[in-house]
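Everything on this sheet refers to the single structure shown next.
One protein chain omitted, others in place.
== chain A ==
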Amino acid sequence: MLRRLYPHPYLSLFLVLTWFLLVNQWKLGSLVMAAFLATVIPLITAPYWPHRPRLNSLPALLSYVLLVVWDVIVANVQVAKIVLFMPRDRIQSAWIRVPIELKSPEAIALLAGTITMTPGTVTADMSSCGRVLLIHSLHAPDPDAIRDDIKSRYESRLKRIFE
């Protein structure tokens, strides 16, 4: 019964949090509205998201987010250096194919988003069967190193969190 009413408990919690961040104050009325939204929105969108993703550990997901934020900052500085100072002819862009072992669509979406947000790499496409990602890298003297880095740094963590 509870499961039918709240098909995605984490989505509901996230919606409550989002609503409180939006109104920016603690009031009982806001809580009522938040509870209403947290019930109705997952129910309406449930047909588009039939499977409940497995989430093994919420703390691990939070530490993953922190790791990505840190990587974004570091990589930003590196890419800024490339854009500003590296001669245009020496920038070696490359297409890289990254075979992935993740199965859960949520985990793959998160991995693709992570790759795009860390500057220097953009997820361009995925194979139809969902087992390989196509990535474009701004400056990749050693494409294999980037692929291995993505697999060991992000994919292994996501695998632990979602599968």
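Quick note on the criterion: contacts are C-beta pairs under 8 Å (C-beta built on N, C-alpha and C of every residue); 3 or more make two chains touch, one makes a residue touch a chain; residues count from 1.
One rule holds in what follows: contacts and distances are computed from a predicted model.
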Absent chain [UniProt protein name; select from "Nitrite reductase small subunit NirD", "Electron transfer flavoprotein subunit beta", "Tetrahedral aminopeptidase" or "Monovalent cation/H(+) antiporter subunit G"]: "Monovalent cation/H(+) antiporter subunit G"
Sites on chain A contacted by the missing partner chain, in the whole complex: 3-4, 7, 18, 20-22, 24, 46-47, 50-52, 72-73, 76, 79-80, 83-84, 88, 91, 93, 95-97, 99, 112-113, 116-117, 119-120, 122-129, 131-132, 134, 136, 138
